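Step one of this worksheet: look at the structure below.
Only one protein chain is missing; all other protein chains are in place.
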Amino acid sequence: MAGTLNVGMIGYGLMGRAHSNAWSKVAAFFDVDRRPVLKAACGRDADEVGAFAARWGYESVETDWRRLIERADVDAVDICAPNNLHREMAVAAAAAGKMVLCEKPLATGGEEGLEMVRAVERAGVPNMVWYNYRRIPAVTLARRLIEQGRLGKIFHFRAVFLQDWTMSPELPQGGAALWRLDAHAAGSGVTGDLLAHCIDTAAWLNGPVACVSATTETFIRQRMHNLTGKVEPVGIDDACAFMARFANGSLATFEATRYARGHKAKYTFEINGQDASIFWNLHDLHRLEYFDHRDESRLRGCRSIHVTDGDHPYMDHWWVPGLQIGYEHSFIHQLADFLAGLSEGQPAAPTFRDALATQRVCDAVLASAADGRWVDVGYD
Amino acid sequence: MAGTLNVGMIGYGLMGRAHSNAWSKVAAFFDVDRRPVLKAACGRDADEVGAFAARWGYESVETDWRRLIERADVDAVDICAPNNLHREMAVAAAAAGKMVLCEKPLATGGEEGLEMVRAVERAGVPNMVWYNYRRIPAVTLARRLIEQGRLGKIFHFRAVFLQDWTMSPELPQGGAALWRLDAHAAGSGVTGDLLAHCIDTAAWLNGPVACVSATTETFIRQRMHNLTGKVEPVGIDDACAFMARFANGSLATFEATRYARGHKAKYTFEINGQDASIFWNLHDLHRLEYFDHRDESRLRGCRSIHVTDGDHPYMDHWWVPGLQIGYEHSFIHQLADFLAGLSEGQPAAPTFRDALATQRVCDAVLASAADGRWVDVGYD
Amino acid sequence: MAGTLNVGMIGYGLMGRAHSNAWSKVAAFFDVDRRPVLKAACGRDADEVGAFAARWGYESVETDWRRLIERADVDAVDICAPNNLHREMAVAAAAAGKMVLCEKPLATGGEEGLEMVRAVERAGVPNMVWYNYRRIPAVTLARRLIEQGRLGKIFHFRAVFLQDWTMSPELPQGGAALWRLDAHAAGSGVTGDLLAHCIDTAAWLNGPVACVSATTETFIRQRMHNLTGKVEPVGIDDACAFMARFANGSLATFEATRYARGHKAKYTFEINGQDASIFWNLHDLHRLEYFDHRDESRLRGCRSIHVTDGDHPYMDHWWVPGLQIGYEHSFIHQLADFLAGLSEGQPAAPTFRDALATQRVCDAVLASAADGRWVDVGYD
Partner (left out) sequence: MAGTLNVGMIGYGLMGRAHSNAWSKVAAFFDVDRRPVLKAACGRDADEVGAFAARWGYESVETDWRRLIERADVDAVDICAPNNLHREMAVAAAAAGKMVLCEKPLATGGEEGLEMVRAVERAGVPNMVWYNYRRIPAVTLARRLIEQGRLGKIFHFRAVFLQDWTMSPELPQGGAALWRLDAHAAGSGVTGDLLAHCIDTAAWLNGPVACVSATTETFIRQRMHNLTGKVEPVGIDDACAFMARFANGSLATFEATRYARGHKAKYTFEINGQDASIFWNLHDLHRLEYFDHRDESRLRGCRSIHVTDGDHPYMDHWWVPGLQIGYEHSFIHQLADFLAGLSEGQPAAPTFRDALATQRVCDAVLASAADGRWVDVGYD
């Protein structure tokens, strides 16, 4: 280990914890050239960020993110703030010459995202967006199979992300805990929160999306707002479905909702190719279902691959075959790849530019939902 | 058993066999007032229809369907011919005062279907369309749960019907075995063949479809035609996806394809309500997956109900708990309901009129796919 | 079809229905040289057997099984009476020169069974025992894989048969409906009723059982008896577990119980070989789970084979790929094989002699349970 990498973390919510865990564990499981040092945690509430820093071992605390970015002893800024703050923070961090790691989605829209891309590219700083599901071993395995041509020509892609946590009309919107329900802070509802994940994975596996036809729904139209204390209109989409054509000619359906009773975080995708099909489910993230038409006819069946062997992506770093890893490991893998990318001088995907493409698809989805027609996805 | 019911069967393919099995078995498993008698089988090829009649015990044979319809000793005509022949046969049978049972879809389009509805209603003859999947016990159970309000307000419906049997470019189109690939005989591809089933079930469970936005794809654009011996354009849709709004405000996605490698007849649907969700899969047709939010919180989970108990729909007529029935039983159940309907003077659903509503949705789907916009479903 | 085969059926309970269905359907789905004719049904209660005969189309009725056996117009006698009547009926039928088909288990013990074997072999009449689960397509496929050496050397066999239908202490024993709970009529409890099935399949797949170590339990020790009207001791085993060594050196565990809450008829077996493993479950009888170690390492997984394709055993006689058959079809398949065996002059397994081997294992199991030691299985 040649050196260290000093981390400044902005935010201490769910993602602040998940990222901190990744920073603090990566060097125990992966060989890294620069060992992360948890230099400073930043949040508006001094008591809360102090407790967070103590728990995770951050050396110091900031309550103003601009001060964190200015600190000479911070090499990388990790942004875990609500979506509508990403742009300003990332642009400032890039301008200060820091590496920038930003929680997904990149921004609340493509214009903001483009500004962020330009900022990091102008500054020439390493940058990455935390679309962590790519690094679940089963998903990475899917990618390798497709790259190797195991599926043949792709005909179909279908993905859903189903949740049920907002079904109660009593649930308020806004504030620290529920900013995802506040259109101002989140930009959109399930489109940016859930479909962005699906789109990122889909594009990684199946190439760019060419055009979409979408529809959205807000089932509960008013909720008490935590910041104003009043019942206010709900601006986000509770559900969104869209059809898509990929550049490779394949046909796709996508759907996300927070009104699918019984599902907590059921993100699934299926890909049907000429020669093989694959299916994956976040609720059993350690398995990849794989059907190979080249198998002997009477013995064809969907294989349930327990992706825990030493020759599966990332799994030689963990325990022994048959023993599962979980959700948090996807962040560790992404960070390991980021650190390896630093060593090799090759940026780890998805960069801000990669994530901008996902943002463009989200924008097209919302535009299509607004006017009921097919919309071409614009790319930069 | 008070009497008999003389059956005239038109067609001897897959559906001719499935229906014949139902007619010949129903009285052994259900109490019926009129015991079916297999009076005559009709088909154009005298040798083939003769062999079919001998195998199934039909008393006689016809090679002209008009003669079958004229026979005084035939009470009910069962139409298992290609879709484009349904109208003429059904109208003639109704005019002759026969009961008419017609294989699905009702027709190749709504106009034809409307003519058929008018014919049977004018004649006042019992009529039914073989949307058999309603009578799979797990599906019927789903209907009962919804009727009883167990799901609460419905938010989402999603259905797919996935196959892979036409993926080879070597497969020809047309003729006796492959008329489903010939747009002239079939009217459409997966829309009429597969989605019609999905739409029928959906409407039965969740009420009428209000509007749709669809897209279709023909992956293989030319195939040898069995009737002409030449390579000809393929007129059917290989795949079709659509989004829909139901009259009850729920949001739906539907998709059918014959290019989903690894799936033979994977028809699945899922319904998400305020209080409960259900999922069903034709590949394991004897199970209903059921999630009930009213269960104790920490013990909530999707229940895999093995729908083989005596208190499950139709199952008291079969074996003992735990022992599966299969695909063919859905036809027997539908026929048992038809015969019971005769006794009670109440038509068994789906009647021609019920099936016309499904036809209207199919028409809207194809219209939407043609021009890329949302289309309202017209009903009569 | 060259001729007919006249059937005399003894019994009209669950098995009487299942066998009658097989006799009446086999010729519609399989090519048979001798088409079965339902000549006579026999039962002690004239009204009940009359209703049964009418429903199934038997031409006549007998209330004394000895008269049935004497009838010149009966070619084959099918015994669906309680276990303790098998011997006398089968010996008499053989002596009268009839083919004998006997419901399983062959007898209440090996001595009785041996007498039956000698009777049919002395008379030279075709004979078969209805161990129908061999003819479930997934199970037959398992057999073919093993015959072809696909599993390699076998190390382990494990089977369970789990039910829960007798857990209520209110359930009485004995009489027409509940003779399986009466040790006098049944011979034993789950050993003869459930484990006999498991042993038959196991021996067919994995060869003879060499020795066993067993234990049994009767959880409810007294039940009202339907024949005496009094509370009487329960003589059957409610549960039985045993370990076994097969002649091929593999190690096995078997267990059956009627006290496994939640399971209706969950008969499963798993076989682990050097190169591959298979798993099957009666609750999803149309699937075979198959793991092949020869698959590429990172893509190994248990394949869930939907055994409904045309190249799967028996399935070319039914519908199209993806459409399930059920429990009752196993009887049709066994009968088709019996009829084919008549044509070819080759007895269809399991013959009485084959079934005697299973009886010997059951006897050894009960002997071991009685004295707590390993017992060698004696074969004739």
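We just call them A, B and C in the order they show up, numbering each chain from 1.
By our rule, a contact is a pair of C-beta atoms (placed from the backbone, for glycine too) under 8 Å apart; a residue touches a chain by one contact, two chains touch by 3 or more.
All values reported here derive from a predicted model rather than from experimental measurement.
> Tell me which of C:34, C:118, C:158 or C:317 is the one touching the absent chain.
If we include the chain that is not displayed, C:158 is the one touching it.
> Please pick, from C:25, C:71, C:286 or C:300, the residue that touches the omitted chain in the full complex.
Answering carefully, the residue with contact to the hidden chain is C:300.
> Looking beyond the chains shown, say which of C:45, C:275 or C:344 touches the absent one.
If we include the chain that is not displayed, C:275 is the one touching it.
> Which one, B:34, B:143 or B:303, makes contact with the chain that was left out?
Checking each option in B:34, B:143 or B:303, the one touching the absent chain turns out to be B:303.
> On subunit B, where is the contact patch with the chain that was removed from view?
Touch with the absent chain occurs at residues 141, 145, 287-290, 292, 295, 297-306, 309, 311-312.
> If you put the missing chain back, which residues of subunit C would it touch?
155-156, 158, 160, 162, 164, 167, 213, 215, 217, 219, 239, 241-243, 245, 251, 253, 255, 257, 259-263, 272-277, 291, 293, 300, 302, 372-374
> Name, in rising order, the residues on subunit A that touch the hidden chain in the full complex.
1, 14, 18, 20-21, 24-25, 27-28, 55-57, 163, 165, 263-266, 282-286, 306, 308-309, 318-329
Keep this in mind: only the chains that are shown with their structure count from here on.
> Does the subunit A and subunit B pair touch with the same residues on each side or with different residues, judged by whether over half of the numbers are shared?
same
> Please report how many Å separate the Cα centroid of subunit B from that of subunit C, as a whole number.
Using C-alpha averages as centres, the distance is 36 Å.
> How far is the middle of subunit A from the middle of subunit C, if each middle is the mean of its Cα atoms, in Å?
Roughly 55 Å, centre to centre.
> I'd like the Å distance between the centres of subunit A and subunit B, where a centre is the mean of that chain's Cα atoms.
42
> Where in subunit A do residues touch two or more other chains at once?
300, 302
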